[in-house]
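Note that this is a trimmed complex: some chains were dropped, and none of the rest were shifted.
Per-chain residue numbering starts at 1, and chain names A and B are given in the order in which the chains are listed.
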Amino acid sequence: MRPMICALVVAACLVAGSVPFPAHAQTPATPPTGGGPVDRALLEDVATASRILADQGVLDAFGHVSVRHPKNPERFLMSRSLAPALVTADDVLELDFAGNAVDARGRSLFLERFIHAEIYRRRPDVMAIVHSHSPAVIPFGVTTRPMVALYHNAAFLAGGVPIFDIRDKFGATDMLVRNGEIGRALAESLGDKPVVLMRGHGNVATGPSLQIAVFRAVYTEVNARLELQAIGIGGPITALTPEEGIKADMVNEQIVGRAWDLWKQRVGGK
Amino acid sequence: MRPMICALVVAACLVAGSVPFPAHAQTPATPPTGGGPVDRALLEDVATASRILADQGVLDAFGHVSVRHPKNPERFLMSRSLAPALVTADDVLELDFAGNAVDARGRSLFLERFIHAEIYRRRPDVMAIVHSHSPAVIPFGVTTRPMVALYHNAAFLAGGVPIFDIRDKFGATDMLVRNGEIGRALAESLGDKPVVLMRGHGNVATGPSLQIAVFRAVYTEVNARLELQAIGIGGPITALTPEEGIKADMVNEQIVGRAWDLWKQRVGGK
C-alpha cells in the first residue's frame, strides 16, 4: 500500500514542480519532550562535523552526522535536511527514536534519520553516527571481498566490517532507510561493530564521541582507497590483526583531537 | 569529397592562424522563428548548469548543456561555442532542430548541436541534455563491460547504458556528431534510456528537467569511477537491479534540488 501511495505522491510532485520530499514529519499531536537544554557549543560541533566531513570528501550533497543528546540518551541531535557543507548550529534539531522532531518549526527532516535513531536505540555505547556515500567505500558494499584495516589509523576496522543488504528482508526497494523497521534491520547488521556498509548505498560509521565518529568516517574512506590499491598490487595482504586493531585503536581515540583541530581549521572553525 | 575539402580548409586555416571553426552556421535566407520570450532566469540556469558541470569535473574545455524551450518544444536553448566554465546568460542562444540559430548575431555555434537537436526531436520526454567527455566514463565507451548502477544516486543507469559507435554506420570519421544524420543515429542508440556512451568520444546524459540532467551527468561520472574500482576489487558485483533502479531514481528526482543548490553556491550562484 505504502509504495503505491508514495508513487502517486511523487508523481504529483513531479507535475507540480520541485517540492521538498515529504519527510514523514509525522508531526504527532503531541511533539516529544525535549532532552533538556544543550550547550550551543555542542550544536556548533555538530555543524562543524558536518562541514568537516564535506570538506574531507566523505559527504557530498548527501549524508548526515548526529550526536546523542548529552542528558537524555533517547534523544539525538541532527541537522535539518540540508547539504552537509552548509550546516550551521541553527540548523541542528533534536529528535526522538521514532524520528520525530521535538521542535521542528516547519523545518524538513532527513528521510534517513531512522539510521541514527535505531542505532542509538540498539547501541548504548554509540554517542555519534555518520551516514555517508563516501565514494571509495561504495565498491566494497557491492562486492564480496572483506574490508580489512590497512594501517593503524583504520584500526577500528580490524574486527570486521559487516554489509547490510536491504534486499534480504525487504526485496526490491529504493535502497533508503525510510522507517524504523529498516533502521532496525540495519542496526542488527551493524551488530557490535563500529562501521557497517550498505549495499548499493553507502555506509555508517559510529563512535563513542562525535570526534571519534568523524575520525572513523574519514579513515574508513581512506582505508577503502588503500585497500583497493593493495588489491591492485596483488598477492597476500598483511592487514592489522584483530588484536593489533584493538591496541592501535586505543591510540586513535587519544590522538583524535589533533585531526579534529586541523580539519576544523580548514572549514573556518577555530 | 568532403574529407578533401575539409583538409584544404584546415590547411588554409593553419596557414592563416587561429580561425573559429566554420560552425555550419548555415544562416539560411530566413532564420527560424523563435519559440517566444524566455525568462532570463532560465538563461541563467543554463549558464549555471554549464559552470556547475565544469566545476564538478564533468565538462572541461569542451562539452555543452541545453534545455528545451519551455513554450515551443521544437526549439532549444544552448550556449554559443565557448568553454563551459565561461558561459553566462548572455551567451545562450535559441536553436531549431536543424541546428539553426534563431538570432545568431554572428556568434559561433557548437559543432555538435545536432546531438541535442536530434535527441529532442526523438524524445519528447527529454527536457535537457548534457554532452560531455567526462573522463571516468570514456573507458566504458571503448570496452565491452556493461555500465551498471553501483548505488542509488546512479539509479537511472540500472536500466542499461547503450554505446553508440559512429563507425557502425559512418565508417572512419572524426568522431563528431557534425550533422543531423549522425545525430539521428546517436538518438537511435540512446533509445529510451537516460544516458548513452559514445565510443572514443564521451557521453550524453538526458533528463526531464535541467537539474535532473545535470545530476545525471555528474553521477554518471561518479558511478563510472566507482564501477572501475569495484571491478578492481574483483568477483561478482551486486549492482542495483532494474526495479531498484526505478524506485531509487524516483527519490533522486525529488532530492535533486539539494545537490543543485550546493553546486550552484560553489560556482557563485545564490
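Assume a residue touches a chain if its C-beta (ideal position, glycine included) is under 8 Å from a C-beta of that chain, and two chains touch if they have at least 3 such contacts.
Everything quoted here is computed from the prediction, not taken from an experiment.
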Completion exercise
Whole-complex count of the repeated chain (2 shown) stands at 4
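The rule is simple: only the chains that are shown with their structure count from here on.
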Fill in the blank from the handout: Copy-to-copy rotation (chain A on chain B, CA atoms, range 0 to 180, rounded to a multiple of 5 degrees) logged as 90
Handout entry: Distance between chain centroids, defined by C-alpha means - chain A, chain B (Å)
Key = 34
Completion exercise
In the complex, chain A touches chain B at residues 3, 6-7, 10, 13-14, 18-19, 21, 60-62, 81-83, 85-86, 111, 133, 135-136, 138-145, 165, 167, 172-176, 199-202, 228, 231-232
Handout entry: chain A partner contacts - residues on chain B that touch it in the complex
Key = 149-153, 155, 208, 211, 222, 225-227, 229-230, 232-241, 243-244, 247-248, 250-251, 253-259, 261-263, 265
